[in-house]
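Heads up, the thing below is written out as structure tokens.
Omission of a single protein chain aside, the complex is shown with its protein chains in their original locations.
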Amino acid sequence: MSLGNPFRSPTSKKRPRISKVGDQIFLTLLLLAVAGIIALTVGLVGALVFGSRMALQTLGLSILWTRTWDPPNNTWGILPFVVGTLVTSALALLIAVPLGLGAAIFLTEHAPAWLRAPVGQVIELLAAIPSIIFGFWGLIVLVPLMRSSVDPLLVRYLGWTGLFGGVIVGQDYLTASLVLAVMAIPTVTAISRDSIATVPRAQKEAALSIGATDWEVTRRAVVPYARSGIIAGAVLGLGRALGETMAVLLTIGNSPYLPTSFFSQGETIAAAIANYFTETDSGPLEIPVLLEAGLILLLITLAINVGARLVLARFQQGGGAAAE
Amino acid sequence: MNFDRAARRKYFSHGMTVLTGLSIVVIMIPLIAIIYEAASIGGSVINVAFFTQGIPYPCNSPPAASCQQGGVIVPIEGTLSLLGLASLFSVPVGVGAAIFAVEYGGERASARVIGIVADVLSGVPSIVAGAFVYIVMLAYDPSIVFSTLSGSLALSVLMVPIVTRTCEEALRTVPHSVREAALALGISRWKTSVRIVFVAALPGVVTGVLLSIARAAGEAAPLLLVLGDGCPHPLQGITNEGCALPLWIFYGATNPYHNWYLLAWGCALLLLLIILILSISSRLVLERLARRMRGG
Partner (left out) sequence: MALPEDAAKVDDRNLNAYYGEKMQVQNLSAFYGENRAIQDINMQISDRKVTAIIGPSGCGKSTLIRCLNRLHETAPKARVEGSVLLDGEDLYKLDATAVRRRVGMVFQKPNPFATMSIYNNVSAPLRFNGRPSRDELDAAVLRALKQAALWDEVKDRIDSAATGLSGGQQQRLCIARALAANPEVLLMDEPCSALDPIATAKIEELIGQLKKDYTVVIVTHNMQQAARVADNTAFMYLGKLVEFGPTEELFERPKEHLTESYITGRFG
């Protein structure tokens, strides 16, 4: 049955101009967007460098090891802030990783099926809570709690370590680290859970078949296999904690001095920028120094993120090989 | 002796299981505590007056502008305008860059450059984004440093990488056979990319945009630097000082007056609700759009 082809047009060799123009306009628009995003990134880094040039030229990296922050006396030491950033983040991670990993293990290995989805969703909700609310809650609820109940206990039982000295105010390194930990946990949990879920059954069955207990299977077969993913999750959580401002502002006490104990007040780079950037009475070097500090923070965060990405890439190429 | 060891290992394993279960409980505690406090304290504060009039308090505590009438509706408007403007900046840039990376870049270097740039942007701490906008505005026109415009620019910096990455992922999930089918029909390149491929990836893109908005809604750090202390009511133009919900939480937290403390919890509750709605909508959109598309 042939219906012929009554609609066949005579040979047309050219495309209507309009759609060719369409292609060109479209490409131009896209290139504009690409130029925009590149310009934004380059502009951001460039502006930071340019804005901090006075500090870079006169002080260079010496601000990193100068121990005192005293703008009225022309002393620009961001070491207290760097220590604040690194210590609170490290401590946060120390708390978040075991808890997050434990939760992830429970969710994938032990939780009944009906519990997994809802709890997973709840943890995602936790991840969506903005840091200002964590900070607010930390200040209103956690700080008094620490001050009245937890800190005295710590002094009583762990005071011999010398790490829990000083006046207990409530706002201190410990509380800030706890709040940061709470914020990092959802990230660690989610990524660990995904990594653990991809461990093949065969690995677990192999361990079970030689008489290992559930925990031993987890510890010796599952976690090592998923190790890269778990590390990536931890590192990503670290990246977030490093740049955190609001939660820390409200719980660390904002004092630009080096810490002597967990109960010391301190400050992080991010908090310092927030606190001192709009000060108008500390001389022309303040903003450049703070910008240099911001640049350093950016570089640290980037390094951490790139590291996490590399670890995750290794994970995707076969966790088994990486875990030997 | 063997038997004892075996039993010990078994009890240890059970103990660890309990421990991991405890981890979940411990994790839940802050979440439940926050929601409980926000709902109870914040909820007690919310009424019509909360929205239309400021809670009475001494006028000389900052932000001074709140001495005027206005109530919480002002920072809500402020947040909405910030988010709207920030989306206006960040969505076209993010989506455009993502489409270019996937449709024209493919495996080539240009796609990787865009990926690297998005990674760098996603590593920028939010306070640094604020500092960046501050110094740029200072150089350009000092009178608009503290403004809604500055605030939205800072938020855009944070939104662009999220939009770019999620859009790119969504586009990459569209199978190559769809593009080939369209091209083979003589459909032009741009129509293939926009009306066929992008439309197929739309659920993922919308989800990504909603997620980026949810993230920006809760950001206070950059706004501390560039939004200004005043909270003019009514909001007057994007080059004037702006107002935002997360900032009011901060003011409430750092303020000795009990009224402000209550206000902060009310704002916290509202902010949580907004973010909850955005998160749920993004998931609903994903499911609903995806289902409707499959149904032809």
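In this document, chain identifiers A and B correspond to the written order of the chains, with residue numbering beginning at 1 in each.
In this text, contacts are C-beta pairs under 8 Å (C-beta built on N, C-alpha and C of every residue); 3 or more make two chains touch, one makes a residue touch a chain.
In this text, all values refer to a predicted model and were calculated from it rather than measured experimentally.
Residue B:I187 is the one among B:A33, B:I73, B:I187 or B:I238 that touches the chain missing from this view.
Contact with the chain that does not appear here is found for just one residue of B:L19, B:I41, B:V113 or B:V178, B:V178.
In the complete complex, the hidden chain is touched by one of B:A6, B:V199 or B:L273, namely B:V199.
If you put the missing chain back, the residues of subunit B touching it would be 106-108, 177-189, 191, 195-196, 199-200, 293-296.
To be clear about the criterion, only the chains that are shown with their structure count from here on.
The distance from the centre of subunit A to the centre of subunit B, with each centre set as the mean of the Cα atoms, comes to 16 Å.
Interface residues of subunit B facing subunit A in the complex, by the touch rule stated above, are 9-10, 12-13, 16-17, 19-24, 26-28, 30-31, 33-34, 37-38, 92-97, 99-100, 104, 110, 113-114, 117-129, 131-132, 134-136, 157, 160, 164, 188-191, 193-194, 214, 217-221, 224-225, 246, 249-250, 252-254, 261, 264, 268, 271-272, 275-276, 279. Residue ranges on subunit A touching subunit B, taken from their complex, read 15, 19-20, 22-23, 25-27, 29-34, 36-38, 40-41, 43-45, 47-48, 51, 98-103, 105-107, 109-111, 119, 122-126, 128-137, 139-141, 182, 185, 189, 213-216, 218, 239, 242-246, 249-250, 270, 273-274, 277-278, 287, 290-291, 294, 297-298, 301-302, 304-306, 309.
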